[in-house]
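This report concerns only the one structure given below.
A protein chain is absent from this complex, but the other protein chains hold their places.
== chain A ==
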Amino acid sequence: MRIDGAGLINRNKPVTFSFDGRSYQGFEGDTLASALLANGVRLMGRSFKYHRPRGVFTAGSEEPNALMTVGRGAAQTPNVRATVQEIYEGLEARSQNRWPSLSADLLSVNDLLSPFLGAGFYYKTFMWPRSFWEKLYEPVIRRAAGLGALSGAPDTARYDRAYAFCDLLVVGSGPSGLMAALTAARAGADVILCEEDSAFGGRLNSEAEEIDGAPARDWVQAVLAELDSLPNVRLMKRTTVTGAYDQGTYGALQRVALHMADPGDRPLETFWHIAAKACVLAAGALERPIAFPMNDRPGVMMASALRSYLHRFNVAPGKRVAVFGNNDGARQTAEDLRAAGVEVAALVDSRPEAELPVGFNAFKGAQVIHTKGYMGLKSITVSTGSREEVIEADCLAVSGGWNPTLHLTCHMGARPVWDETLAAFLPAEKSVPGMIPAGAAKGIFSTAGCLADGQRAAKEALKALGLKAKASDLPAASDAPYSVAPLWQVPGKGRAWLDFQNDVTVKDVKQAAQENFRSVEHMKRYTTQGMATDQGKNSNVGALAVLADATGRGIPETGTTTFRPPFAPVSIAAMGAGARGKGFAPERFTTSHAANIARGAPMIEAGLWYRPSYFPRPGDAGWQEACNREVGFVRNAVGVCDVSTLGKIDIQGPDAAAFLDFVYCNTFSTLKEGRVRYGLMLREDGHVMDDGTCARLGETHYLMTTTTAAAGQVMKHLEFVSQALRPELDVSFTSVTEHWAQFAVAGPKSRALLDSLLDAPVDESAFPFMGCGAVTVAGVPARLFRISFSGEHAYEIAVPARYGAALYGDLVARAEVLGGGAYGMEALNVLRIEKGFITHAEIHGRTTAFDIGMGRMVSARKDCIGKAASRREGLSGPEREQLVGLRPVLPEGRLPAGAHLFSENRPPTRENSEGYVTSTCFSPSLGHEIALGFLKNGPLRRGEVVKLVDHLRGVETLCTVCDPVFIDPDGGRMRG
């Protein structure tokens, strides 16, 4: 219930929210956990495996129990820690892992079966029959055990990714962090201060501490005001530093709008990459539980958490509160409770020599050995060894000592070091380059100690940065020593939980040891301890202490498991911010895009580009009709197609010709200026990489084209060859793909179209087949290439991209007047298959120049990349599958791509495959399907009938092997 006090809640701002459909009220500044506790709600969740009723256990991001689903529909987020989630007006939270309700959960039957469900149960029980695991056992087990669920709908909320840079990153804003940030900021360093909580101040917000004789929070406010006033400081609250990576890079997750009813255009979260020259790790410490029997009742919580609820949220988590600990935190908690007017049922200190204040029902050298209260704590049993006493209590605060929050120091492989006196692991020296642990994260637990150590750490960082700290005094604060007597487990009847989130008990760890899973890494995996979303923050040290005891080793010998990033859960949505749907990759549009859309063309992706598939017209029965029509434009009149997406690389330099001779397998140094040649590029392993035309624009100036898909790869290849293989060649190349809009104008009337368009008619002598040169269109300098990918008399005309849209519109209009029009990718594909022209369907990475019938293009007179390798045994010869054309024996026969080819009289099995089909289409010119494919010794088998079998589509066709050029084999139309 709510008590008086001056916490960090705003009592003038009540906030209404709901939990499991019931409406509650809290205040601005409350977390879900503090607001529910204030309303007397203790039961907040069900455990993972046994479905045990659970209450809130901590007040921080390490919470193992109070996990809830927040929001509804697509926006619902499962496993939200109620201790982290701030309430806002209208927030809807629901409990998880229960059916039908949190208070009556049918699967709590698992709890009764717990003697059978210990560690290793699944592995031993569900072994037979083997096939049942995947189909039956695992799905059933997974459904029975678990936490929250995703909605299954796409998350439409906004997320951001962002980058930040600083001299010093300070992780944590308790006394050490604030002091470090202040010292560094005053010295002029660029500082980023990250605080996981919604308020800066760390434990100072949760204790009744004084600094310089005033409440510690006043000091926090003063420091924050100063930091905020400095231009070199960036304050980032609600920001968890989740990982330490190479070269001073840190990952951090900022909860930007998760605490808001209406985020507007804010991202819910931002995932930061922070590059810092130095880092002070002032992440504090986490209090650890004690494994005593039945220590998981709702109402049992960490003593430090209780003090947070008391001081920060002004909530008493119980009416009669007992305290149990092995250090002075227990006494402190009891005194704070008394000061707040809450009844203290018992103060139990496990240390026989502990000095306990008067006026409490105090037990020295005693332990809590049992608890009662299934749905919420009712009583505890205290044993002094000689006598036992049952004490009524509805809340028990527990402290087993403190573990420094050193996770980030382990992210690059360092192992923490055990400290006997503190009974805790401490960060190893120089564990992460540039990172300096300070304060509680380093095992310094007094406020005065932390302030001093924060200053020391900042000075160390400043020195490394070449900056000088300004002299300043340390504020005065309590310097109470920390004394702890290790207490990991309390023997007794009943289960003693170590890992609350994954339901791992002392017995499970002991059983693991007994079954020879003695290494801490094996124990972890056998019991699943530390493998839940809290990553064992509350249980790792306790579990390995129990393991050490069970195996008769010390804690340092037993060692810890590995702390890996992230320190706290990170939404995948935040890491992938902006990349959802079309954000996955940039979209590339040609200058003709709008015109193609206006003509109703369905667009298809080619790499990142969008190209028109075909141009439908009213009355078309389907795409095939449109495609046939467009093929007809090119074969009979003139067609226009945007080919700007092909890669265009401008190559210049005194050694340009020599360079091209080296990268192409054929020769370009002999190409005349004003002429174009088809070129084939091999990889170093002798297989074909890419093909395309290359024009010689001047003595030392070439223009290479690549296929659309391989443009980037070819550019990279040229860079590699130039830098690594032929650095002596003086040549430079740059992509001009984006600068030029280029259109194919193809068909018998292409010349007529261009003559009507260009400022001067096409000069036949300057533009023979494979000629190129400069022309002008409406005064605009353009480039004209007489090349053909359709087998017809054809050109490609290129203008600076600003004129692309205008020229395309004009070309299409003129083509339509001449009985032609625009053609799309479908028609383009048909046109090239009819001519036997290859694409990456044929040069798919496993074919050689020999295979595609271009073996003789590999010039004998010069060396080139891939030449030597292409001569290797097995890369040419009759055993190779080689390019052929295929036509069906019966005109209606189908030739689907992907089908395999077999000798007519052999069964169509894998071993008998003699080849496959790579490209196929219906040829309107021939009236039946045609295909390109690869067939063993194919060119010498022309005329032979082979069996085509497509096992997937269930097609079997007899077809005749033929020349891959189906139309105009001597090329008269192209040249004429």
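Here is the rule we go by: a contact is a pair of C-beta atoms (placed from the backbone, for glycine too) under 8 Å apart; a residue touches a chain by one contact, two chains touch by 3 or more; residues count from 1.
The criterion applied here is as follows: contacts and distances are computed from a predicted model.
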Its UniProt record identifies the chain omitted here, from "Glutaconate CoA-transferase subunit B", "Chemotaxis protein CheA", "ABC transporter ATP-binding protein" or "Sarcosine oxidase, gamma subunit family", as "Sarcosine oxidase, gamma subunit family"
Missing-chain contact among A:7, A:148 or A:267 belongs to A:267
Touch with the missing chain holds, among A:305, A:799 or A:812, for A:799
Cross-chain touch to the chain not pictured, restricted to A:56, A:807, A:843 or A:857, is A:807
Cross-chain touch to the chain not pictured, restricted to A:119, A:164, A:334 or A:884, is A:164
Residue positions on chain A contacting the omitted chain are 158, 160-165, 190, 256, 263-267, 273, 275, 578-579, 583-591, 609, 650, 652-654, 730, 732-734, 736-741, 757, 777-778, 780, 799-807, 810
